Structures are given as C-alpha cells and as structure tokens.
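For this view, one protein chain was removed and the others were kept in their places.
Let's turn to subunit A:
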Amino acid sequence: MQDIQKSGLSLKDLLKRSSIWFALSVILGGVSAICIVLQFITLAHMIDNLIFHHASLDSQKLNFFLVIIFFLLQTIARLASDLAGTKAGIQIAASLRKDLYARLQLTGPISYKNLPIGEMVNTLTEGIDNLIPYFARYIPSAAMMVILPIFILAVVVGVDIWSFIVLAITGPLIPVFMAFVGYAAQVIMDKQWHQLSILSGSFLDMLKGLKTLRLFGRAQDSLAYIEKLSDEYRKTTLSVMKVAFITSAVLEFFSSLSIAVIAVIFGTRLLAGTVDFRSAFLVLLLAPEYFMPLRNFSASYHARQNANAAIEQLKKIYELPKLISRPAYVENTNLVQEVKLQDISVQSVEGQALLQQITCSFLRDQLTIVIGKSGAGKTTLLNVLLGFLPVSCGTLEVFNTSHQEIKPEEMRLAWVPQKALMVFGTIKDNLCLGYEQASLDQIKIAAQQAGILSFIEQLPQGFDTHVGEGGKQFSGGQLRRFVLARALLRNPDVLILDEPTSGLDQENALQIIETIRTCKQDRVVIVATHNKELAAQNDVLLEIDQGRLVNQSAKGEV
C-alpha cells in the first residue's frame, strides 16, 4: 500500500526533540564537575596547610569560604542538571505521544485490529514512560562519563604522573569490559527471552483464567502451579542477572582497586619523600569522583535496555499503515442522493485481496442489505464506505440531490458498529456523544425513532440514569438502541449498520428491524447482516462471496 511510510523512530532522532534541555543538562553537569574538582583542590590544599604547614584556622578562612562556595555551586548545578534531564525526557515523551495519537487518527482502527488493545495501552503508557529515564539519566550520565573523567585526568596529570597513568589505564578499560560482559549477558538474555516473556506474563494469565479454573475445580491446585511458575521465573532471571551483575563487579573491581593501588603507591612514595601530601590527598579525593560517572552510567544502563525494548514496541504502533482514506466530516448543506462504487478492489495490509471489482450504488430512501458468509467481505465493504480502508483501485463517488458530485468527506455519516462504545456516564452523555449541543427535544426524537424513548422515560432517573461500566446495566437490545439513537441524533444522510441484530433474541431483533425500516426515509441506509428477517426488508440486496459481488437483486428477495 502506497501509504505505508517507513518511519524514523529511533532513540537518536528522539534526542533531537529536546536538544536545548539536553545541552543545558550536560553543561550544568559539567559546571558541577568543575566545582567538585575545585572544591577538592581547595580542601586538599587547606588540610595540607593545617597539618603539614601548621597554619592557623584563621589563616584558612578564605579556603573555607571557597570550599563552601564551590560546594554550593556544585550541588545547585547538579540539581539543575538532573531537572533539565528529566525535563528533556518528559518533553520527548509528550512530543512522541502527540505524534502517535495524531498518527492513530490517520491509521484508523483497521490498521491495528490484530494488535491486542491491552498491549497497545501498555506501550502507549508504560512504554513511553520507560523512555524517560533513558533521556533523563542515561544520556546525561553518558555525557558526564566523558566530561568528568577527562577533566579529572587533566588535573591529575598536573599533580602526579604515576596516578595519572593508573587512572588513565583503568578508566577506559571499564567500558571495554562492561561492553564485553554486557554482550555476554545479552546473548544469555536472547536465549532465554522466550521463556522469560512467557513466565513474566504467567501471573496475569493465571489471574485471567481464575474463573475458568474455579469452575473446573482446579483453583486450589493451580496455586502450586503459580508457585512453580514464579520459581522458574526467579531461577531464569537470576541466571541472566548473575552475568549481568558482573558488569557492575568489573566496575567495582577497577574503582576499588585503583583507589587501593593509588593509596599504596602514594604511601610508599610519601615514605621515600618523593611526593608531597597535598598531591596524594587530592588524588585520593578525586579517585572516587573519577569513577562516579561510570557508576552512575552503569546504574542507568538498564534504562537503555528498557528504552530499546520500548522503542521496538512503539515502532509497532508508529509504523502502522495509514489507512484512513479521507479527512473528517466537513460541515455542509449537501444531501446525499447516491453513493457509487465503481470497480472497487481492496487489499489488506498484507496484500491479500479483500474485495475485487465491486460496482454498485447505494441510493437515498433505500435500504441496501449486504449479505454473505462471515469473512466474505461485508465488513470490508462497510469499512471502505466509512473511509477506514483505502481502495487499491476503482472509485467511490458521492452525488448530492442535485446530482452533482461532492467529496466523500461531505457525507453526513453515522455508523452503528457491532460492539458500540458506551462511555462511563449517563444515558444522555452516551446519546449526545459527539453532539453535545443537542437539545432535549432532539434527543427525545432520536430516542423515539430508535424505539427506546418509553424505556428511558420509565427509568427513575430517565436520561440521567448512569449506564455503568460498559453499559453492563442494560441488555444487548437496549444498548443497540441507545447506539442507534446516538446515530440518529446526528440526523445522518448515510446510515451504516453492522450486524444490528447479532446477539439479540427474536423479539429484540424484530424491534430493531422495524426501527431500521422506518428510518430509511430521506436516507441512504446500508446494513450488513446474517439475519433473514432483516434481509427480507431490503430494497436492494447485495450478496458478497470471497470478496466479489455475486448477486445484486432488488425488492425483498433473499
């Protein structure tokens, strides 16, 4: 499909969306690093003066003051750098969300019909949240990992060449070893990924199946199963962690050992009198700081892994094909006379033919019934009319009552889907969804047309009755009529219904059929159905089989 766009969703590109805050975070981090070093230089200087040069406390007032100033500057810069990092992360998350939601409105619902909704919600919330620590901590600490050690090395080289050599050798070794171990951990992780992903979802799976297990009398026994699963999860994860933690152990090894080596080397050289205390103490103070950014970096390393995993998930949504074939409804005064499909073919995203060379017309004041086996292409046809699926060839033309061609987005469409949305609120909220300015009279007329007015007025709270979660309070037939009323409230020119009687009993189905029959006045009504009584009401009957229009007849024939 020509609409598929290869996206540029990568962590690197996202970084650019908040470059100012990143720059600020890194600069402030650098300022803080400089202040730490200055603070330690002054402190070492001061302690040396006090101990080895017998200076009085009074004479060190300036140094004292400087230590405090550098310290305060360092702390404030650090704090500001952290916040700038978080701000950058949040800004990127917000901008990415904006992008994704805008994209979803272009992809439409068909595009993601194979993705589980729960997984999408998770990706759009937790997934994006997982990117924040990466931008807020990992990136700034990666920058700091370069800046601070180089700065410290520069200071140390001026103080003592031996310490410089020790630090300069151990420092760069750490990332090398860490990458090495990290790679090994990744290999193990990849091997066990499948098992890990099954096990990590197992608790949720068992919870979801609890009712089934209880009905089958297996709930108590499944407790042992849960324990077994979580124990397996523990063992598998630990086997990965044992390797992954070596990364941090490597870091510990170099940082601890180089402090020890510096202390011992200095000890011997101080004994020999070849070096002064001031340099020794300064290097000892600086050594932990030299490794600190590395430690921060390694602590935020999993942020990178989480972010990479999240990006993979987000790509699934980001790269969804844009299937919406026309802009939203534009307010206009045209009345639709005819919707005409000319030689239309439709392909699925995978390139499979869904509809082939369909030519037909839907006319005003007529009830067009679309029949066919499930999977034959009825819903696809409706999706094309609704604009959720583009045609690969052929044309969809719309004519107004003066027989002039108008744009498809000028059709005043309403749709009653199989599973309709019931929002958390009152009946009125649900009927007026998308048309909040409707007057009570208009609502009543629509409810009357949908055959539900008397039922609603019978309720103690009438239109203000709460529908509860997903409308659980009401029967399938009642809900179907609420949605029908919602559709009619917009006084649509083209009314599309998908299996309006599915899941309903005979009596409810007949009522719905009667309602549909009466509301075809001054409208194009298109219904896809299996129901024989409903199909018998047709003015035009279209039969679809394997994506082709196999039969087109008129008036009440089935």
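Everything below uses one rule, namely that a residue touches a chain if its C-beta (ideal position, glycine included) is under 8 Å from a C-beta of that chain, and two chains touch if they have at least 3 such contacts; residues count from 1.
Convention: contacts and distances are computed from a predicted model.
Enquirer: Between "ATP-binding CydC", "Transport permease protein", "Dehydrogenase" or "Hemoglobin", choose the name on the UniProt record of the chain that's been left out.
Expert: Of "ATP-binding CydC", "Transport permease protein", "Dehydrogenase" or "Hemoglobin", the absent chain's UniProt record names it "ATP-binding CydC".
Enquirer: Based on the whole complex, identify which of A:Ser19, A:Ser348, A:Ser475 or A:Thr518 touches the chain you can't see.
Expert: Residue touching the absent chain, from the options given: A:Ser475.
Enquirer: Return the single residue from A:Lys98, A:His302 or A:Lys407 that touches the missing chain.
Expert: That would be A:Lys98, which touches the missing chain.
Enquirer: Out of A:Leu15, A:Val31 or A:Ile90, point to the residue that touches the absent chain in the complete complex.
Expert: Only one listed residue reaches the unshown chain, and that is A:Ile90.
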